[in-house]
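Sharing a structure, written as structure tokens. Questions coming.
For this view, one protein chain was removed and the others were kept in their places.
Order of writing sets the chain letters: A and B. Residues in each chain are counted from 1.
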Amino acid sequence: MVTTLVASAVTRPGVAPVRVGAVVNRNMGALRSGASYWLVLISGFFEPVFYLLSIGIGVGALVGDITLVDGQVLPYATFVAPAMLATSAMNGAMAETTFNFFFKFKYAKTYDAVLSTPVRPIEIALGELVWAMMRGSVYTAVFLGVMVVMKLTTIGWALAAFPATMLVGFAFGAVGMIFTTLMRGWQDFDLMATAQFALFLFSATFAPIQNYPVVFQWIIQLTPLYHAVEMVRDLTTGHPDWGTAVHALYLVVMMAVGLYFTGRRLERMLLK
Amino acid sequence: MTDQSLIRARGLVKRFGDFTAVDGIDLDVARGEAFGFLGPNGAGKSSTMRMIGCVSTPTAGELSILGLDPVKDGTRIRSRLGVCPQLDNLDPDLTVRENLTTYARYFGISRAAAKQRALELLEFVQLADRAESKVEPLSGGMKRRLTIARAMVNEPELVLLDEPTTGLDPQARHLLWERLFRLKQQGVTLVLTTHYMDEAEQLCDRLVVMDAGKIVAEGSPRALIETYSTREVVELRFGESPLEGFRDKLVGIGERTDVLPDRVLLYADDGDAAVNEVHRRELAPSGVLVRRSTLEDVFLHLTGRTLVD
Partner (left out) sequence: MAHPMMATLERELTLYRRLWQASVFSSFLLPLLFVLSIGVGVGSYVDANGGLGGVDYLSYIAPGVVITTAFQIGIGESTFPVLGGFKWTRSYQAMRSAPVEPWHMVGGHLLYLMFRGVIATIAFLIIVGSFGAMHSWWAPATIPVAALVTVSVAGPVTALAASIVDDSYFSLLFRFGVIPATLFSGVFFPVDQLPEVVRPLAYASPLWHGVVLSREATLGWPTPWPTWVHVAYLIVWTAIGVALANWRFRKRLED
């Protein structure tokens, strides 16, 4: 069912990879044009590292070791690092596909010009998403490198976690684009940012969810960042199991649904 | 005249780095007058207006507004001025009415008085039914009227309008002109910049034409036409081009000839006589139009036909 959804979103009247590539290319061109943009781009990498140092090391010294449900005992930094990684993959993808996408689409009218060419709306969406992932993957790779250096994971498991973070980015990016097509104005971004922050706080990021009341745990298990964090953590700590596959499946479905509805919404909005 | 002058400038200069925006101008604007600055883009009109509005310090020369020194008494002067800037700077997050009341408070007007004043002004600019609307959905003409209402909130003696009707459709322009005319009747001194000749003819008692930071002509619209143009203009079209060859053939007809890519202009006090002469020389134009000279002719004569932008 998932494959059908993806296939129908992607293949409906001919999506050409070349044209998706053209959208990516436009963004790269825009990137090269501003020096301050580069600086901002690079600075995006520091944020999760600062969190890791502060919460993982600083607060970690107060917390000590964490015992997971399956009996694993982890130093706090090892526990927190994958959560920072998953969250930063989410934030990176969301920023590009919501805030920037909205700006280009509503104000800069970037797409109006693109759409007078043979490029189709879903190709724009895919192009933006691929672009978001290209940016995001650089951050992710650097962060994984930092984790290896700090001995929070091994090189082998870092390589295994890398594609998992890509999946996280694609899933959130795809859903982010649906939100963008539904946004009424900038004020809605505040709501979205609040929701993202709430997810960040409670998705087994800083403490295992077993610390919360049972009802609360159920709710958390329905939300996407929880699955992203758990999946990445299973990999970076070197303990994947069937649960990891379930988390991954959740994100694949999320991505497929996201792409499917984004394609439909965009088609309706841009080609009136 | 000088004692009565609301604005008096002698050798006024404004420089931005190496660029001289205003290059030594003299001005006298009397109370109750409608005074215009006419000129192409970049002529120095807006810079002059900003100095008169006391938001830009003159680089050199003398300037007095309402008998006060704008450098020392900027605040006191501004409290007696109304300003309608070229770019609307209405507060988009406030309602139409709040835009007026909030602005009134900057002048130290009490809340009750501000409320009363806002009601009157919204009536005056025909926006009373939009009082509770936000600014953003208003049309360009409505925004401009609101900006003018805002400029009137402190019952100013002098109102500065920087290109008040640029970008508006004809209906909106006429409504605005009519409101400005009423202000003038109430005795408010108006100083405006424009590059619309019809606007200058409609509104201004007196105007100066600026070009490259200097005043190149001064007077009433009528006097300027008399001085810098002829009473009438003959527009001749010929079925061939280029038209440059006609310059010689038309020598001696009228006071001046202007050869354009698509037509030839003959400046003459008696247009019909000039047309007769053209026919007598058997030049056989394909189209002939005799019209009265306008400020546009003066303007183009003084500032040239080359695009300045």
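One rule holds in what follows: a contact is a pair of C-beta atoms (placed from the backbone, for glycine too) under 8 Å apart; a residue touches a chain by one contact, two chains touch by 3 or more.
None of the values given here were measured: they were computed from a predicted structure.
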Checklist outcome for this item: Visible partners of the omitted chain are A, B
Checklist outcome for this item: Answer key for B:Asn89, B:Gln126, B:Ser139 or B:Ser220 versus the chain not shown reads B:Asn89
Checklist entry - Per the definition of touch given earlier, which of B:Asp26, B:Asp69, B:Glu98 or B:Glu296 contacts the omitted chain? => result B:Glu98
Checklist outcome for this item: Checked against the full complex, the residue among B:Ser56, B:Gln202 or B:Ser229 that touches the missing chain is B:Ser56
Checklist outcome for this item: Hidden partner sits against chain A at residues 34, 36-37, 39-40, 43-44, 46-47, 50-51, 53-55, 58-59, 61-64, 66, 76, 187, 190-191, 194, 197-198, 201-202, 205-207, 211-212
Next on the checklist: Just checking the interface: what residues of chain B touch the absent partner chain?
Outcome noted: 16, 50, 53, 55-57, 75-76, 78-79, 81, 83, 85, 87, 89-94, 98, 102-103, 105-110, 150, 154
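Just so we're on the same page, only the chains that are shown with their structure count from here on.
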Checklist entry - Approximately how many whole Å separate the CA-defined centres of chain A and chain B? => result 56
